[in-house]
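Quick one: this structure, given as structure tokens, is what I'll be asking you about.
Excluded from the complex is one protein chain; the other protein chains are retained at their positions.
Chain lettering (A and B) follows the sequence in which the chains are written, and residue indices restart at 1 in each chain.
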Amino acid sequence: MQTLFYILAGTALVAGALVVFQTHPLRSALWLIVNFFAVAGIYLLASAEFIAAIQIIVYAGAIMVLFLFVIMLLNLRQPEEPMPMSALGSRILAVTLAVTTGFLVMFGLKQAVIIPARTGPPGLGNTESVARLLFTDYLLPFEVTSVLLLVAIVGAVILSKSRLK
Amino acid sequence: MEFLTQMLGADVARMVVGLIAIIALVSVNALFLIWMERKVAAHMQLRPGPMEVGWHGAVQTVADAVKLMGKELITPTDVDRPVYHLAPIVIFLPVLLSFLVIPFSQTLIIRDMNVGVLLILAFASLTVLAILMAGWASNNKYSVLGAIRSVAQTVAYEIPLLITLMSPILMVGSFSLADIVAAQERYWFVLTQPLAFILYIVCATAETNRAPFDLPEAESELVAGFHTEYSGMKFGLFFLAEYTNMFIVSALATIFFLGGWRGPFLPGIFWFLIKVYAIIFLLMWFRWTFPRVRFDQLITFAWKILIPLAFANLLITALIMKLR
Partner (left out) sequence: MAVPLECYLGLSVALFTLGAIGVLIRRNILIILMCIEMMLNAVNLAFIGFADTFKAVDGQMFVFFVMTVAAAEVAVGLALVVAVFRNRATVSVDDLNLMKW
């Protein structure tokens, strides 16, 4: 189980790094898909098979397809031009900042005492227990997400209309 | 974690044997379907079709496959190489994995999972990724146009497909395909969910890019769409994936609406295959009955007719289930 986790984690990290350091947007998108699959595999290990299936349907099947679609629609065939030397300093600063923040978070987590809000019986993670919780304790947030999605749909439609009358 | 030990632990042998059986089934099925397609097309047009090789041309496809394998693999100069070579594999692998959860008969199922339907739908949604990769990497305007059409179409038709399947799932209360078949002991769901069945067949036709919704590969305007630049066995893999996809959507229709392997006298597997090939015949019949739709008609049809109907069907099903 551990080794499987490390293999998947390594895949996720390598793919994630390639997303950041590829010059071509399409390649980045394809590596991001690999990353999502590795993460879905980790969800399976964590006995969250429903979330793993949703991860593949939503991320790999819908979100990344939209990304690829936009890349093709805008016909972005040229890779990004190499960065100008003048921006090098700010870029090094940015990387340092991000890595430092990461280490700070890691350090904070090491210090933290984590107390679970609630613990359940083992063997959870199947669709029934997710559904039960979703439609009892989390009913209101669930309903609110539908409003959020509606807002997003309306926003996307208005933005993509070329001219509003 | 238990899920995975369950999957990897006791029945590794079952998985291996199952995968070999699947690969055999996929190849034989594709060979048979191509012959069937040619024969159905021919008889609809009052001509005999392939007659030369074997009985009524039965091994014509084998000869074609051998020819295809012997062909040179041509890689055009300006393609995006890694993506170009990867696309045929990406289109084929998820199709193969979908077979893991399909119950061919009461006992003939490789792995029954409680997210079976979601798994098949997840894998089905990956086909469009491969089409995009192929279309983009080929660096050809017909391929790109075919791929863009394919995405718009698949995204539009995936929504009613998912919502339609939710109605029978609501009646069963399980995502497991074996449970769905088990719930149809007294009557088939096509009787209680006729609208869902029709909607599913329409969406499945669109999802498999078949006529009258075959705009991504419309041969009269786009040469062959996304696989224009592929030759030899790479093209063969696209073809294989397409016919296997047809089998899977028909198998889903059988499981969801026609009672799966249930039937009198004959063993389950026979009934399952009979029903699946009957639906495939229906899909082939469509191809020679309906003219290809225009692209704007295609998208409008999905968003303005299919999705509202699917939602209405789901709502009514939910109401009836609640009142009962």
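Here is the rule we go by: a residue touches a chain if its C-beta (ideal position, glycine included) is under 8 Å from a C-beta of that chain, and two chains touch if they have at least 3 such contacts.
Since this is a predicted model, take the numbers as computed values, not measurements.
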- Task: Kindly note down the residues of chain A that lie in touch with the hidden chain.
- Result: 1-2, 5, 9, 12-13, 16-17, 19-20, 25, 28-29, 32, 35-36, 39, 42-43, 45-48, 50-51, 54-55, 58-59, 62-63, 66-67, 70-71, 73-74, 76, 80, 83, 91, 94-95, 97-99, 101-102, 105-106, 109, 114, 116-125, 129-130, 133-134, 137-138, 141, 145, 148-149, 151-153, 155-156, 159-160, 162
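As a convention for this text, only the chains that are shown with their structure count from here on.
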- Note on the structure: Rounded to the nearest Å, the gap separating the Cα centres of chain A and chain B is 28
- Task: Using the touch definition up top, name the residues of chain B that touch chain A in the complex.
- Result: 1-4, 80, 83, 113-115, 118-119, 121-123, 125-126, 128-129, 132-133, 135-136, 144, 147-148, 151-152, 154-155, 158, 175
- Within their complex, chain A touches chain B through residues 1, 4, 26-27, 30, 33, 44-47, 49-50, 53-54, 56-57, 60-62, 64-66, 68-69, 71-73, 75, 123, 125-128
